[in-house]
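A protein chain is absent from this complex, but the other protein chains hold their places.
Coming up: chain A.
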Amino acid sequence: MTLLQARGLTKTYPGARRIRALDDVSFEIAPGETLGLIGPSGCGKSTIARVLTRLTEPDAGTIQFDGQDWGGLKGRTLRRARGAMQMVFQDPGAAFHPRATVSGALCEPLRLHAIAPRSDWPDHVERLLTQVGLSPELAPRPLSALSGGQRQRVAIARAIAPRPKLIVLDEAVSALDASVRARVLDLLAQLQREMGLAYLFVSHDLAVTRALSHRIAVMEAGRIVETGPAEALLAAPRTEILRRLIAAVPTIHTEKVSS
């Protein structure tokens, strides 16, 4: 059983050099599973995130999601269905309206997807903040007054608010410093267990991807060149690009040597 099935996604950005961002990309994500999508910058992994969330239209290919022809949904039907697939962006400073408050940002999904009557919103906001490990006292603060890690937690709270089945994490921890990153990764793993969420974890950092992913897909120049269960894939890399990505992470080397 699959939650998401992408087939033959192709996207070429117009321009002088006609960069092929996606070249016949196919993959699947099962319910409750994390698919790590890894590759060097410019390999098309962020384009996949944008195509899945329907921010960018592919030139070709189909997306089946949650039993629907996700790629064919339009207008109001698409907007209503969007609650099932959410996204967390890389830069927690840019992902919110510059004048938004914490509770304001968290009430938007509650309103748009009619999660709760207006009178229950404060309770929901409080619960969401607790779920992501933040104090409910932050609710009236402007987001600009929060730290990067706190903001990313609010972004995660906003993403889980409409009770999605899949969250696309586009370099979601890349902008955070190491100690904050580890705790946000723990939070993501914990939410996955509690809510049965599936993740598409897009990253250029193998160590981080490995911590969260059940399966990993490796991208290079718009194609998925290698895919498989996380540990098996890393134990026996078949492509040059994956070997190079592994070599770029010294911690993985030392762990392999010591085990």
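Heads up, the rule we're going with is that contacts are C-beta pairs under 8 Å (C-beta built on N, C-alpha and C of every residue); 3 or more make two chains touch, one makes a residue touch a chain; residues count from 1.
One rule holds in what follows: contacts and distances are computed from a predicted model.
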Candidate names "Peptide/nickel transport system permease protein", "TusE/DsrC/DsvC family sulfur relay protein", "Cytochrome c oxidase subunit 1" or "Ferredoxin"; UniProt protein name, chain not shown: "Peptide/nickel transport system permease protein"
Contact residue for the chain not shown (choose from A:53, A:101, A:150 or A:192): A:53
Full-complex contact with the absent chain, from A:34, A:47 or A:86: A:86
In chain A, positions touching the absent partner: 50, 53-55, 76, 79-80, 82-83, 85-87, 89-91, 94-100, 108-109, 112-113, 155, 158, 162
